[in-house]
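In this view, the complex is presented without one of its protein chains, the others remaining in place.
Presenting chain A:
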């Protein structure tokens, strides 16, 4: 076969002037005299030219000895190359021709003294192959060559194997990009996946596969940048096909280097659409089942809780009746077991809520010191006399902060309850302090140290895991679900805090601590808003048992003639019944309004006329909510009691939100009406007193009554409280430790006058309240001398030795300033023995004068509530005072 010979091509010279007449001779000379060993072959692989250098290196006598010969036999003869090595050459030539680019083979002929690599340069004129130039590069024999030699199976070069592999893979788009990100190669997988044919895509920039958002975010560029920096980059995201549809892709880009020079990027794209949809189906199924589980748990717990409460109430009522001792024992067991079961259910409910993420932290006012003392008090009553309680409240603890009081209490109750459960002798020490403080918040650290059974090291790691309970005995001596601490942990984290455990460093026992973050309260208005809510909510806490209704009714009857009501009710029948009911209680002065608008006008025209407004909610013209808002807007603080037939959970809260103070469901139960009126007419301070008085009263109230914390619902509070098990046969319905000193009854015009402290104490003793008030006496020497030896049931309120500041309390009583100096090392021991209180009051023992001893019993009585005494208590002094209070 004759081929046109077009002279020696000099493609490597950079010139493309093939066949340019005047330079042909020059090029021949150049070719011939080139220092490179060169062979030119025709399209039929016959040798057409050989450079002088090649002839000399291969010891060929003259060009004629090789020109016209077939390439392969000639090479084989010259280099004694094996068929495998010849195959490298043929593959490279085939490749070079197919791709119209140069190729370089691997080393050929390792058996001779030198190895050769061949650079193959195909020369085309238009689509016609003119010649192939081969340049023979001599190199030393290397180990690598040998190794490669052994890997490759006969008949298949590595290059070829990889090329075939890449070409054949259909599940992955594998292609190369040049250094600028333009597509250089394309395989079958890429074509299938992306829909572009090879011809369409080569040379295009790879950003063509990206969506608008990714392009706007400069994702393609960023990926190459990261790839250059890290060597590779992997990404999952949407990629677009030629037809505009998209698929979820996993993309790996690898920087490709050749001889240390960056030549481009390898890109592998995988279609994850199937996997992703499977994953999302799986996730959806999991979430669904998890939600179902939590819903189920929550519902079940609720379903169980409702009859449980019924049963417990019945037990409580039963305990109130006349029973034989044996009957009382049995009912007591029923009651106690019911309480345990209720706690278990509450734990599970909390846990399922927490696990389902349905637990929210409320924002309310928190009196940290009062919560801590009340928890301590409630737990203290359950302790054997051999356990001594110590309470440290750092002086820098804020009085009031914003947060979730219920959850804070729940954590503390759990930890203190545990300490009490596992401690049979020694002491339990509760310490609360401010861990850190910034512009907007306090982080409060509470630490509970006990001398109980302690926790073995191996159990410590799992303490906060759900359903784990460390129990040293084989018989389950300690009751519980093992959920308490895991709930406490979740709650602490919800409140921006942490929880932890360490062994008691001093002696056998445990230290549990937790932190919680509280917002600072910024304005007085905020305090006022919170407090009026508090007063509104306080109602149910004071709910008294039935036998009190009779006495309440009697008390009401004595003041009924001077009390004025406004009844707002559109329905004549309901009006008549309410009028009848009020009349039967002795209330004759009842004005009527048949809609909200009338009511607002009546109250506005006589802002101080009514003692109580009874407000229907659903009425024509203006409803009760709107009317209440209008009355409040006019600055009138008359107690408004909502009456509505909506008997749904949350109704009460909704009414309170509208500015109403309390809520009675319809049809109105007479006993409940008596209790509610008793609270608003007998117990609550008169709203007609000035704002400042109100605030002082509230402060006083809070200070005196540690359990007076914002609780949305007495039941909930009771549930949260239960762990302390403050129940006692003489105090059944009020589970919460409620010192009667908290709200001394005030009647009618006497409302301004607080019951003197001594009387309050006497009342307590008479009531035989289980959670008798913590009164303060300055039994300084005693406690200091025998810190662990003080009254077994006593709580020591010990000034924090680290933070303690000298205290001075300035106050003006009846215009005469008096100062009480209390040495900083003082210790105030509190006791729940009512009798001791009167001793203290009588004798005024300790370092404090008798005048101030009385004051220290209930300091706020004097400072705040002396009728005609201007009160000026500095914030610092208040804090110190507060320290002394339960």
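FYI, a contact is a pair of C-beta atoms (placed from the backbone, for glycine too) under 8 Å apart; a residue touches a chain by one contact, two chains touch by 3 or more; residues count from 1.
By definition in this document, contacts and distances are computed from a predicted model.
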Checklist outcome for this item: Omitted chain per UniProt, picking from "Exosome complex component MTR3", "SAGA complex subunit Spt7", "Signal transduction histidine kinase" or "26S proteasome complex subunit SEM1", is "Signal transduction histidine kinase"
Item to check | Sole contact to the chain not displayed, among A:203, A:384 or A:667 | outcome: A:667
Checklist outcome for this item: The one of A:570, A:598, A:662 or A:686 in touch with the missing chain is A:570
Next on the checklist: Even though one chain is hidden, which residues of chain A still touch it in the full complex?
Outcome noted: 570-574, 576-577, 580-581, 583-584, 616, 618, 620, 645, 666-670
